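A single protein chain has been omitted; all remaining protein chains appear in their positions.
As written, the chains take the letters A, B and C, and residue 1 is the first residue of each chain.
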């Protein structure tokens, strides 16, 4: 595992999908980076990691947190090629940028995976506003823990002091539903 | 709804369960308070709010976040008495302190509910280290958003500067499972 | 456990809710009976058994399968009285008939529970068109297995040959959704 609290090495990719230009970690300095590392035929990535990454993209303000993907294939290379990944991203409606980890000739393990010290997929890296790896998680992590850590990272200023974080008071979903007052709904029991 | 960014009024209760003494918000100053307001026969409280409160109690470090409940009954008063609540807390294995909101003779709405301006159950209030209401949510809120907000509150220092927050690097659940390397598990695809 | 393939003993109840008259198993002869035995403060009953009973009431044709409940309290008797049960059925929107199992003075175990040989809650009994117990399940059972067994019971004729069962071809939910053909929805990938 790549040591925490050290700068994340730059990603080495062969191509980026969902982005007209190459994405570098450096260019995102000042924001918290949610780097989701996956394989399209990894069941836990599809059932857990990807829906979570999509939730993250929909939950955190874009000025604070950027979600990007890294398709890091270490098995079934033929099945998980660029064409297949494009179809996958289309069907699963993934619109955040996804880099294709650079294959290595001598090994089945691609280059960024090796440099980041990933142990498999799904892996999640959280990189702080200063570019340092603050979480490196292999496997499944629950939403509340993850939100808690991201909230703390968002609250940090960069060493330049340019960080901004504000707590957006949550909209009350319950109010947008028309509920009868005589009984409880699936969402709440409402006081008249 | 009680205005945000103002000090939370003290809870007015007839009794506390799961606590040998009365719990006051003031006594918890310096910590983030997760105040879960519910009724034991409110379906959304039982299916969503309570499991979330229990997850919160298990997720956040106790030196940073305190979870307490408020049983705030505004309907079916006879069915949701203290005896019933005790049985409920026992069967649902709730061990955090739960206050019983003080009934008012003239009205079905108990006193804390009225003072806090709750609109029904479940309601969640987040109170910051300085005792101010920072979130007041009626209905269901998802874990990631909630974790995000709590993470930011945890990161704040009190006006006295006594707050402490550290990001605990997440244990990797995947590593504690014995997984074969030849195929993917439900949790991950592991690199040899 | 009451022996299977023998006639079910008649229920002994103190009262029926959601029914203007007392319900007897005998009066339902000719239909398959889905007898859901529960306690209102039993967590597994609330999270699993009750939603399943409500799904059953909504799934099986009423001329074939009748869903009824039996509130069979063997603990926390004071908390789970008739008033509390009425509030519970109201809030959880249970509209099928629910009998209150007859308390016994000398014991905490009510009479039908004893005669049926129930081991706890939730318990599910399936009674065939001839009045015989064909399934007696304590705990949780999954929907597919349960549907499979009920389907077979529905297909049986009574000894008088009055049973009727027809397979209703399933409506295709997917067709009722307006889906674009250019991509897959959460429900399906549609051929143009």
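Note that a contact is a pair of C-beta atoms (placed from the backbone, for glycine too) under 8 Å apart; a residue touches a chain by one contact, two chains touch by 3 or more.
Just so it is clear, the model here is predicted, and its values are computed rather than measured.
Visitor: Among A:12, A:28, A:84 or A:102, which one touches the chain that has been omitted from the display?
Guide: Here the residue in touch with the unshown chain is A:84.
Visitor: On chain B, where is the contact patch with the chain that was removed from view?
Guide: Touching the chain left out of view, chain B contributes residues 90-91, 93, 183-184, 189.
Visitor: Tell me, which residues in chain C touch the chain that this view leaves out?
Guide: 4, 39, 42-45, 47, 52, 55-56, 59-60, 74-75, 109, 113, 118-122, 134-156, 165, 167, 169-170, 172-175, 177, 184-191
Visitor: Footprint of the hidden chain on chain A, which residues?
Guide: 41-43, 46-47, 75-76, 78-80, 83-84, 86-88, 90-92
Following the convention adopted for this analysis, only the chains that are shown with their structure count from here on.
Visitor: Taking the mean of the CA coordinates per chain, how far is chain B from chain C in Å?
Guide: Here the centre of chain C sits 34 Å away from the centre of chain B.
Visitor: Among the residues of chain B, pick out those that touch two or more other chains and give their numbers.
Guide: Residues 42-43, 47, 75 of chain B each touch two or more of the other chains.
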